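With one protein chain withheld, the remaining protein chains of the complex are depicted in position.
Letters A and B mark the chains in the order given here, with residues in each chain numbered from 1 onward.
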Amino acid sequence: MVLAELVEIKERELAARKKALITCCLAAGCMSSDGKLVKEALDRAVKDAGLESEVEVRGVGCLRLCCEGPLVMIDPPGALYQKVTLADAESLVGTLKGGTTSVQRGDPASAFFAKQMSIVLANSGIVDPERIESYIARDGYFALRNVLRELSPAEVVSEITRSGLRGRGGAGYPTGLKWATVAKTESPKKFIICNADEGDPGAFMDRSVLESDPHRVIEGMIIAAYAVGADQGYIYVRAEYPLAIARLQVAIRQAKQHGILGSGIFESPFHFNIDIRIGAGAFVCGEETALMASVEGRRGQPRPRPPFPAESGLFGKPTLINNVETFANVPPIILNGAEWFAGIGTEKSKGTKVFALAGKVKNTGLIEVPMGIPLREIVEHMGGGAPSGARIKAVQTGGPSGGCIPADHLDTPVDYESLTKLGSIMGSGGMIVMDEKDNMVDVARFFMEFCMDESCGKCIPCRAGTVQMHNLLEKIIARKATARDLQKLEELCDLVKHTSLCGLGMTAPNPVLSTLRFFRQEYLDLLAVETQRKTSPPAAPPAPANPA
Amino acid sequence: MDRLKFATVWLGGCSGCHMSFMDLDEWLFDLAQVADVVFSPVVDTKEYPEGVDVCLVEGAVANEDNLEMILQVRRRTKVLVAFGDCAITGNVTAMRNPLGKPELVLERAYLDPSNLRPRIPQEAGIIPALLPRVLPIQEVVPMDHYLPGCPPPAARIKAFLQELIAGRTPQLNGCNISFG
Partner (left out) sequence: MAAKVFTIDGQQITATEGQTVLDAAQDAGIAIPTLCHLDGVMDVGACRLCLVEIAGLNKLVPACVTKVTDGMVVTTNSERLQRYRRMIVELLFTERNHICAVCVSNGHCELQSLAMTLGMDHVRYDYTFPKCAVDPTHRLFGIDHNRCVLCGRCVRVCWYIEGAGTKNFSGRGTQSRIVSDLNAPWGNSRTCTSCGKCVQACPTGALFSKGAAVAEMEKDRGKLEYIVTAREKKQWIV
């Protein structure tokens, strides 16, 4: 593949455009409500109407308003149809010939769509994720070609550093710094890993990116490999994402066929390969050292750092691990320049962030917003507030490692530092909205149960501490706990936070700590009267904590 | 000087801790110089009296009688001492807990090993109902001191009581707090 061929593919693809385009969301959300069948019905309806030469029906990635799926978009006139059924196909196609339809219309100009800013999701809902030509038509792989032909590896690293991009997996470590460290570590063999082991409850950003635009992630990985000097990459995807895996496999095969992966990429001396590794359902494997152990075929357990992966990672070699969304940001940064990217967002948090908006809001789905947007805009304007008109109480970000931000802090800008200041974290992008009917102790208990189940069992504070914290939370909810128990809970939070081996344990107490910080009264309201020493009996003996 | 009102209680345990207490032999006379044993398996009081100064509690809380007893004891005692491993950890008494609910425990005890007229004793008022699980004492009421050991050696009991009688807070450490 040379530049001319790339341009040729793009032009051929653009020239093949038909007068009208019907796009059907074929990401997992809409697929789960018959999206695939809807697309087939539309195919048939177009054929029956004899419009094949004028109308293209295209399966695309996420159209974002997941709660209203299956979603279909018809352009022109740019109409969005929601909850489309098989029976609707005919009337939808009919609209192209001036007919009418009773299918529920969505408003693409509503706040949910209008306030979004698409960088990572720029192709999502537009390109056919199973056709590399569709990606190339949207300037796909042009960034890679530019990099290989015009930039030295050090210049690529510097571009990423200047863009201010930070890791989208949760902790927000500066991506450029990470790349530079791996690049500067001398080794004949280096690895790139794309962490797609997305596991936070309610989070599906990475899945959507992989299902909607897999080539973008692959392109980001190849650029990273060139920048740090790696020749082998792995995408570590959880087995629960079969569609993402299938599309990645197709994308990797297509990239190889086009000479974009493999040896002599773009006829340069640079060679790089990507293999997929499938996770077996352990949340802890999202932790980088556990992930590497799993890729190596060992038990997925974290190990102490240092040594850091950049120095001694996969198979003891320097390894760059980034999240799906981080890699997906790379091609546009290269194409548009670091300055462009650095111009978006806040001083310390650049670019956009993709969130999976879920919970008690009218509009749930996938959103991409510029960093620094106030939470209120996301929850109240884009999300449309709580569905029943109830008062919104808190927003949970960062999943089991994050915290709950109370409603009176809704004007907080969404950036790494502001969320950390409130005892939460940016996290990978799960955002769960809670209203006044939700009990915050119960929320904390839910996340603690998750951490308890997902603890790998290697270090004691996390393995046994989460069990005890969970028991205490159950006891509080059962109104059997006393002030003494609450104190024990807080002591355990302190222990687990400061003595656990890896991030899972260190952050496991966060949901408890943040709800205690902002909603302590809810805990106190559930406490039973303290056993009076030497005077009165306890209300009841404690229930068996572990009946099994 | 007021004489110390001293008691010992035997809940779900093997009475080995009490045996060890009896091993104090002639020191028991010294104890009797300063304390009245107002309630104990070795004295004939039927009701646990009010205003007890010090009580050693042997055994875990295994059944409803134990529970009723320990609640009363806590109410009526100034300084309560968890006496021996069963009281502190559940120990052998709590080995039934992994079996599950009381019915399963009774089956395991009375039906499984028996080949001659297996039956579970069920007449009311004879055997107190088992609690869902055996509880170490501090899971039921707050305790003031812990005297571990299975049983705690007589010397350990003596060292502990001497401090208490002298009005000091016993500070056990090192091998004096070993379990087992």
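Descriptive notes on the structure:
Keep in mind that, in the parts below, contacts are C-beta pairs under 8 Å (C-beta built on N, C-alpha and C of every residue); 3 or more make two chains touch, one makes a residue touch a chain.
Nothing here was measured: the structure is a model prediction, and the numbers come from that model.
Counted over the whole complex, the shown chains touched by the missing one are A, B. The missing chain, though absent from the display, is touched by one residue of A:K184, A:K256 or A:R299; that residue is A:R299.
Mapped onto chain B, contacts with the missing chain fall at residues 82, 85, 88-92, 94-95, 97-100, 133, 136, 138-139, 143, 146, 148, 150, 172-175, 177-180.
Although one chain is not displayed, its contacts with chain A can still be listed: residues 282, 284, 299, 301, 303-304, 452-461, 463-468, 471, 488, 491-492, 495, 498-501, 542, 545-546, 548.
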